[in-house]
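Heads up, one of the protein chains got dropped from this complex, but the rest are sitting where they should.
Our next item is subunit A:
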Amino acid sequence: MATIALTINGKKHSLNVDPQMPLLWAIRDVVGLKGTKFGCGMAQCGSCTVHLNGAPIRSCVTPVSAVANKKITTIEGIGTETNLHPVQQAWIDEQVPQCGYCQSGQIMTAVALLNSKPKPTDADIDAAMQGNLCRCGTYARIRKAIHRAAESSDKPTATTGK
């Protein structure tokens, strides 16, 4: 066990955990934020995607010790029900979710894509999003939502939380 300092959504946490504990379980079980999902545990499905200093990572294979003192952003950090991120809004406008379980990971990947490529092509979207599985098959609406978010005048900017 070790004491590890994490900054999640702008808030500092000090966790006393196994340094090898994946960031996913630190976020879910120890910090208590449940929006980051467990799907495979081996970086195959993307449900656990969070941002590390703005870049998307798979929290299920990232030891918590590797991100000590770094800035983590989870789905809870990009927008709230009353103040949605433009990508979340686009997901609502396109009515993307079916079961919804993968969608926080999809959104985190999409937000990172749009930050690096504000006007992505279909090929850009394929390349960025193919690491995120959706078992319900919402892929077409995800694509439309990303294009919609790109077109919205409200440019997505927030990735580092508040």
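FYI, a residue touches a chain if its C-beta (ideal position, glycine included) is under 8 Å from a C-beta of that chain, and two chains touch if they have at least 3 such contacts; residues count from 1.
Note that contacts and distances are computed from a predicted model.
**Q** Can you tell which of "Heme chaperone HemW", "Molybdopterin-dependent oxidoreductase", "Cytochrome c oxidase subunit 1" or "Acetyl-coenzyme A carboxylase carboxyl transferase subunit beta" UniProt lists for the chain that's not drawn?
**A** UniProt lists the chain left out of the view as "Molybdopterin-dependent oxidoreductase".
**Q** I need the residue numbers on subunit A that touch the omitted chain, in ascending order.
**A** The missing chain touches subunit A at positions 1, 17-18, 20-22, 25, 28-30, 32-42, 44-45, 47, 74-76, 79-82, 84, 88, 91-92, 95, 97-104, 107, 125-127, 129-130, 132-143.
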